[in-house]
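Note that one protein chain is taken out, while the other chains of the complex remain in position.
Going by the order they are written in, the chains are A, B and C; count residues from 1 in each one.
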Amino acid sequence: MILLLKTGAGAKGKELLEKKLRSFGIVFRTEKLRGREAVVLECYPSDFSRDSLSGSTCVEKMIDPSEEYFLASLERKPRWRRFGLGAGRTWKIGELLIAAGPCAVEGEKSLEETAQAVKAAGGRILRGGSFKPRTSPYSFQGLGEEGLKIHRKAADRHGLLMLTEVLDRLDLKKVYDIADMMQVGSRNMQNFPLLRELGKLEKPVLLKRGFGSTREELLLAAEYILKGGNEKVILCERGVRGFNPAGKHILDLASIALLKEMTWLPIIADPSHAAGESRFVPMLAKAAVIAGAEGLLMEVHPAPKSALSDGPQAMTVGEFRKLARELKDIVRLSSRKDGAGK
Amino acid sequence: MILLLKTGAGAKGKELLEKKLRSFGIVFRTEKLRGREAVVLECYPSDFSRDSLSGSTCVEKMIDPSEEYFLASLERKPRWRRFGLGAGRTWKIGELLIAAGPCAVEGEKSLEETAQAVKAAGGRILRGGSFKPRTSPYSFQGLGEEGLKIHRKAADRHGLLMLTEVLDRLDLKKVYDIADMMQVGSRNMQNFPLLRELGKLEKPVLLKRGFGSTREELLLAAEYILKGGNEKVILCERGVRGFNPAGKHILDLASIALLKEMTWLPIIADPSHAAGESRFVPMLAKAAVIAGAEGLLMEVHPAPKSALSDGPQAMTVGEFRKLARELKDIVRLSSRKDGAGK
Amino acid sequence: MILLLKTGAGAKGKELLEKKLRSFGIVFRTEKLRGREAVVLECYPSDFSRDSLSGSTCVEKMIDPSEEYFLASLERKPRWRRFGLGAGRTWKIGELLIAAGPCAVEGEKSLEETAQAVKAAGGRILRGGSFKPRTSPYSFQGLGEEGLKIHRKAADRHGLLMLTEVLDRLDLKKVYDIADMMQVGSRNMQNFPLLRELGKLEKPVLLKRGFGSTREELLLAAEYILKGGNEKVILCERGVRGFNPAGKHILDLASIALLKEMTWLPIIADPSHAAGESRFVPMLAKAAVIAGAEGLLMEVHPAPKSALSDGPQAMTVGEFRKLARELKDIVRLSSRKDGAGK
Partner (left out) sequence: MILLLKTGAGAKGKELLEKKLRSFGIVFRTEKLRGREAVVLECYPSDFSRDSLSGSTCVEKMIDPSEEYFLASLERKPRWRRFGLGAGRTWKIGELLIAAGPCAVEGEKSLEETAQAVKAAGGRILRGGSFKPRTSPYSFQGLGEEGLKIHRKAADRHGLLMLTEVLDRLDLKKVYDIADMMQVGSRNMQNFPLLRELGKLEKPVLLKRGFGSTREELLLAAEYILKGGNEKVILCERGVRGFNPAGKHILDLASIALLKEMTWLPIIADPSHAAGESRFVPMLAKAAVIAGAEGLLMEVHPAPKSALSDGPQAMTVGEFRKLARELKDIVRLSSRKDGAGK
């Protein structure tokens, strides 16, 4: 539980509050949360409640554990208007951010072909994994550092930003030194040591929602990064587990809209992982934009059938081009009316 | 299990087949399924399999129980192009079908106001419940037969079709005599005696997917109606239960697209029940159309805050008008490109 | 929303309350709920809240719609100690109630064999369906009235009670006239007209939780029956849908324990439908008893492999006998310690 103190709360009031907390046997620490004084209760009796502090006049607000995405909450800050993507590029929120590329970096030639298509379609970010989290140990695990280099070159050749996944703290430096943006995958959303480390860095982090995680858990994962000081976090909705999915997962459209009412962090969607099959991707991509997604992360491959990873859900370059054109119409429609995405 | 016989299978082959089935102790009956000869196995040993009949040359195809939506399947028939809605009206598939109205018929005046709006917005069907399925026995249960009359008049005044829910066989005649189309609700999707009865009638049935049911179960429910001879079934996707819904349910977009690859029956969506809150309805409505929904069923109320039922998810007349305009753009976009909805 | 009035609330207070409600434009009715005066708000503005009535001194309690299982709630009544099963038989809660039999009544001979086993194992109720709800229209749909007669005779021969499913109001009289207890299946849990009708009758109703329904919805379904005056309702947990079930569904054990803290109605479990496969049934049956289930509903068949319905989940007579013996040990363990079910 977090107790936010009133601005200008006097020393005496704070002293009384701390005394009271101690009398309950509560373990707490005081902390500055973006300029606000706060008392963080690390431990308190289960029977301790909001009412127990009703007389403490220096407390402005008590935040329950499940809502402790204090730094991430919309109350604290208006939504981003301009977001620094790194390498001096700025993303004007409202312009659909397109990040696309293969699931895994497989080689120079195939990435070059994809990079061209991403650039031509107005994309700004070239995605691609070199350290791959794969369900099976027998699946292709990525090219590692060699892949990072190939990725960097392809991105540079086309003036694209390089986005790649980082699996844990040990890989972080390798990835950080070369990439523009770092992706935290769905299976890693609650890799807290990694999140904490990313909070100390300056490059943008794309944080994907776990397929079995709630919105609140996603925001609390973001809070780990924000707490370290790194405010460049982009949230990504990518489908959740359900009892009868048509594709691999169900894209939780309403959560995209709801997250925009909860946080100032940008929200994009990954229709490729939600779909599982490429033929559903364009439809889910457009639907996500309608729902208010501010960007899209998509898998494109010059020859999906021979992709080393996730082939079935990757679009061909041609399908991607067609989709990019169609998305422009969707964006135009959405922006013509105020809040059409809501 | 259903054994579809080859066209022109001879008497001798069939005799041998039946003998073989009897030798396995199988209980079966022969049946004509839309002109095709079929042997329906009502009961067979768990260890009976497809291979057991490998030598029977008169069997064209064996259909497993979970895929027994034989009559509903796309293999049997191409998708509808023109669908008779009743009262001489035809729905040209491809033109977005709009059915809207209050959750419950509450009175003449408020329904009149809604009916006007539905008509003005290009809607063709006035929805409204007079026999309401309500989770709690203390909630408003509908006006019953009085409601049906009010509904009929309002629909007629504006040249709209009347769509209303039927709860069970005992109510059926009352509803059938007055309404143009009958709705089977999500909680009733597997009310098999009702489905069987609807199969004997001629008016269109709007069958909503159960919030805990699979696509296969939806198609098998439709199969009950089709088997009786009534082919005027419209399927309606309306959200499923998940572990962390943003609204009341999660709208299963990819299932809309997938159902269109499985069946020739038209598929519409109900964004109101998926949303649970009216502010998510327009977004889900548009997303459903993008996903390929051929129509929309929506809740509209002149004063949602005082609605007797489901107020929070009903749009105001103004919101509905705005949405109807915006939907036209979405439809235009979708139809401009071949298969953009896919 | 229900407003429970204080016992002995005066006419004046009630008048003021009603005036206040009218001023909010609320539609309400007064009702006696088991001897208590209550005001049932059928409709109220979404922005109406508990605070709006803070000054009304005659209101003892306001019950929110999702908690409107007022009649079913443990607050109103202690848990049953003796439950009249019909035909003069009493079930002393604490003695494990065993109801077993085939999914469907298939014929005199096979039912006789099962009935013997049920009796021998200490069972009191012979279950069996004659009107079967089947997912596919091509599956065996039950023997209908002929089945009821066979069922009655087999039950009588062994001094067992007859429990059978009723699908809708139209079948009700047929079933009611012959059976001792009526079952409402999972797919029918929210067949409200049927529930309402069952509330007017006197025989016990076994109400199964929908596989996609919440505990609150189950209790509200029971409330429909209780409201009519029939208090003989037995709840039955039978597994819910999840994203990766091992059997057909996941048996929600903790809900059994939790329901016992919510309602005074007896709670039993159906391990057969949760399991889907007979080899998991004994284990789930015992676990349910450990969790506090006060009875078990199980599928037994002399030759499961040739059962006309649900064969794979039926135990053989031998497996059932073995389980019945083992259950005695589990019950003994549980009863030796106070609250072992917790």
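Please note the rule applied: a residue touches a chain if its C-beta (ideal position, glycine included) is under 8 Å from a C-beta of that chain, and two chains touch if they have at least 3 such contacts.
Only a predicted model underlies this, so the values are computations on that prediction, with no experimental measurement involved.
A.B. asks: Looking at the full complex, which residue from C:L206, C:V240, C:I267 or C:L297 touches the chain that isn't shown here?
C.D. replies: Considering all chains, including the one not shown, the answer is C:V240.
A.B. asks: With the full complex in mind, choose from A:L21, A:L167 or A:I268 the residue touching the hidden chain.
C.D. replies: A:L167
A.B. asks: Using the definition of touch stated at the top, determine which of A:T114, A:N188 or A:S334 touches the missing chain.
C.D. replies: Selected residue, touching the omitted chain: A:N188.
A.B. asks: With the missing chain put back, which residues of chain C would touch it? List them for me.
C.D. replies: Chain C touches the chain not shown through residues 212-215, 240-247, 250-255, 257-258, 274-275, 279-280, 282-284, 286-287, 290-292, 322, 326, 329-330, 333, 337, 340-342.
A.B. asks: List the residues of chain B that touch the chain left out of this view.
C.D. replies: 241-244
A.B. asks: Write the list of chain A residues that the hidden chain touches.
C.D. replies: 1-2, 25, 27, 40, 42-47, 65, 68, 131, 133-140, 167-171, 187-188, 190-194, 196, 210-213, 217, 220, 223-224, 227, 240-241, 304-309, 311-312
The criterion applied here is as follows: only the chains that are shown with their structure count from here on.
A.B. asks: What chain is the most remote from chain B, judged by the mean position of CA atoms in each chain?
C.D. replies: A
A.B. asks: Which chain is in the middle, if each chain's centre is the mean of its C-alpha atoms?
C.D. replies: Located nearest the centre of all protein C-alpha atoms is chain B.
A.B. asks: Based only on mean CA positions, could you tell me how far chain A sits from chain C in angstrom?
C.D. replies: Roughly 45 Å separates the two chain centres.
A.B. asks: Can you give the whole-Å distance between the Cα centres of chain B and chain C?
C.D. replies: For chain B versus chain C, the centre distance works out to 29 Å.
A.B. asks: Based only on mean CA positions, could you tell me how far chain A sits from chain B in angstrom?
C.D. replies: 37
A.B. asks: Which residues does chain B have that touch at least 2 chains other than itself?
C.D. replies: If we look for residues of chain B contacting two or more partner chains, we find 212-213, 240-241.
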